[in-house]
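First up is the structure itself, then whatever we jot down about it.
Taken from a larger complex, these chains appear in their original positions, while the remainder are omitted.
Chain lettering (A and B) follows the sequence in which the chains are written, and residue indices restart at 1 in each chain.
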């Protein structure tokens, strides 16, 4: 499906685009939002959810971006890695942070499979109780 | 394959187990290492790599544990989630940090697939250059 540009968007979509540009202090929106514009309900919901999830809490926004990249690299989502690496850089990610992030992501993906292949049982002390 | 306990381990494996217990200030090793003990070369290499990768750098060890959990939840590795949640908690992860982590992990997995399904092209400004 083609990307929907601002000038051809419905008022409902434009309102979300306007909010994205205002909050992000930019004059354009990423292709992701232009694609989601085919589904105004999902566009609105996803934008609202992203703001709720990615904003500062006990974890700061940069850490959240690193987590986002970790998931995206694990899933092999090129677009997501590209756009969130840009976001992370804007929030202070240094090259060294990125390379450390990738080292952890690589190692976790390796050990996840060693665990699966060896069928390692969960240690008693790591089991959840009260369920 | 059965787990290899300390008393039945080879000297080579015991040396790694001893180092794990000394560095982690504990008197037991997790099942993961007892399983890897079937392959002393991989045991040694993985323990050395884990220490190199997970130690403090530009990212602090707690952030690295969060990234580890993010990957493990994306891959559905129960053992890895269980053991690294324990590690993260030991390093200061609060319940609120965990729930924020999971919210980001969930959202990233959702948007990764929206990107794939809509086949969103990478924005020109996110493309890598100099290659």
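What to note about this one:
The working rule: a residue touches a chain if its C-beta (ideal position, glycine included) is under 8 Å from a C-beta of that chain, and two chains touch if they have at least 3 such contacts.
Not measured: the values here are computed from a predicted model.
Number of identical chains making up the complete complex in this structure, 2 of which are shown: 6.
Basically, only the chains that are shown with their structure count from here on.
If you average the Cα atoms of chain A and of chain B, the two centres end up 19 Å apart. Within the complex formed with chain A, the chain B residues making contact are 1, 3, 30-32, 35-36, 38, 42, 46, 49-50, 53-54, 57-59, 63-64, 66-68, 70-72, 74-75, 77-80, 82-83, 85-86, 94, 96-97, 100-101, 103-105, 107-112, 114-116, 118-123, 125-128.
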